[in-house]
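All protein chains but one are shown at their positions in the complex.
Presenting chain A:
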Amino acid sequence: MKKSVFFGALTVAGLTAGAAAAATLDDVKARGQLNCGVTTGLVGFAAPDANGNWEGFDVGVCRAVAAAVLGDASAVEFVPTTGKTRFTALASGEVDMLARNTTWTFSRDVDLKFEFTGINYYDGQGFMVPKALGVSSAKELDGATVCIQTGTTTELNLADYFRSNNISYEPVPIETNSEAQPLYLEGACDVYTTDASGLAATRAAFENPGDHVILPEIISKEPLGPLVRHGDNNWGDVVRWTLNALVAAEELGVTSANIDELANGTNNPEVNRLLGTEGTLGEMLGLDSDWAMRAIKAGGNYGELFEKNIGENTPIGLARGLNAQWTDGGLLYSPPFR
């Protein structure tokens, strides 16, 4: 019995490892559908609406890639993943890409053999507490019970932050965001910590969002972005430049409203190259010349996606902040389309 268990596990491990290496772009085209790993549900970033259609900021990236590759923004199979299952899902080939507010870190990039194709949200870890506690700074949290999602960078940041400030805490590990909410609301933990964007999204889903405050401290850098498997550079390029196209479109003033007009040709050569009326950029990627146009049309450019899903006019109400274009003092900076 000892042996059979051991070998059985090896079989499983061997089979999953086998599925990984192949030309993902061809697979996606042949399948006619993009498998995209998203969160199990974080309003504003990726969550199904009342009709079961996924929508959100990360979902927008998936749809843009599907539109670029397949010409159909709805040809996406959304695979909900938890913080723990996401990397296995990607490494085993269950999903083609992961757009699941995942922090770009050295070890994930280098050791786990993934390729981050850019950053679609510059975030940082924050704390949310009930207003009634009267806490105004994270430094006052000595002895607090803190709910954290396991398998994320947040629990490492948390340990570092409390250790360097020499204050104690009681961690309560939770599997998913939706499990954390009732525990936090019932008072089983005093504090909920995750990326500041996630906190805003979580708070927006509460019955009384006003009863909770997000503390001013941001204790880490969390560059969130889509990622693909290491080793399939062509597919990585497709995802990377689709994201860049969304960012560049905003910078160049290309929106889903005026894109048809601009596609007839403009005086700006970069817009022409982006939209495929000039040059052969699409061909180089292994796609047709309209790829970026379809990607932008799918949900609008970066700014439109942001405003629609998580911007200041949505319940989540995030300001652009670091995520503004570099021309507006933010960090968004797409390499040139040339």
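To be clear about the criterion, a residue touches a chain if its C-beta (ideal position, glycine included) is under 8 Å from a C-beta of that chain, and two chains touch if they have at least 3 such contacts; residues count from 1.
Criterion: contacts and distances are computed from a predicted model.
S.K.: Can you pick, from "Acyl carrier protein", "Sarcosine oxidase subunit alpha", "ABC transporter permease subunit" or "High-affinity phosphate transport protein (ABC superfamily, atp_bind)", the UniProt name of the chain not shown?
M.R.: "ABC transporter permease subunit"
S.K.: Looking beyond the chains shown, say which of A:159, A:284 or A:319 touches the absent one.
M.R.: A:159
S.K.: Thinking of the whole complex, not just what is shown, which of A:23, A:188 or A:319 touches the missing chain?
M.R.: A:188
S.K.: Which candidate, A:26, A:49 or A:170, sits in contact with the chain we can't see?
M.R.: Per the contact definition at the top, the residue touching the missing chain is A:170.
S.K.: Among A:29, A:108, A:221 or A:308, choose the residue that contacts the chain missing from this document, as touch is defined above.
M.R.: Result: among the candidates, A:108 touches the missing chain.
S.K.: So which bits of chain A touch the chain we can't see?
M.R.: Contact residues on chain A toward the absent chain are 2, 5-7, 9-11, 13-14, 17-18, 20-21, 83-84, 87-88, 91, 107-108, 111-113, 132-133, 141-145, 150-152, 155-156, 158-160, 162-163, 169-175, 182-183, 186-190, 230-231.
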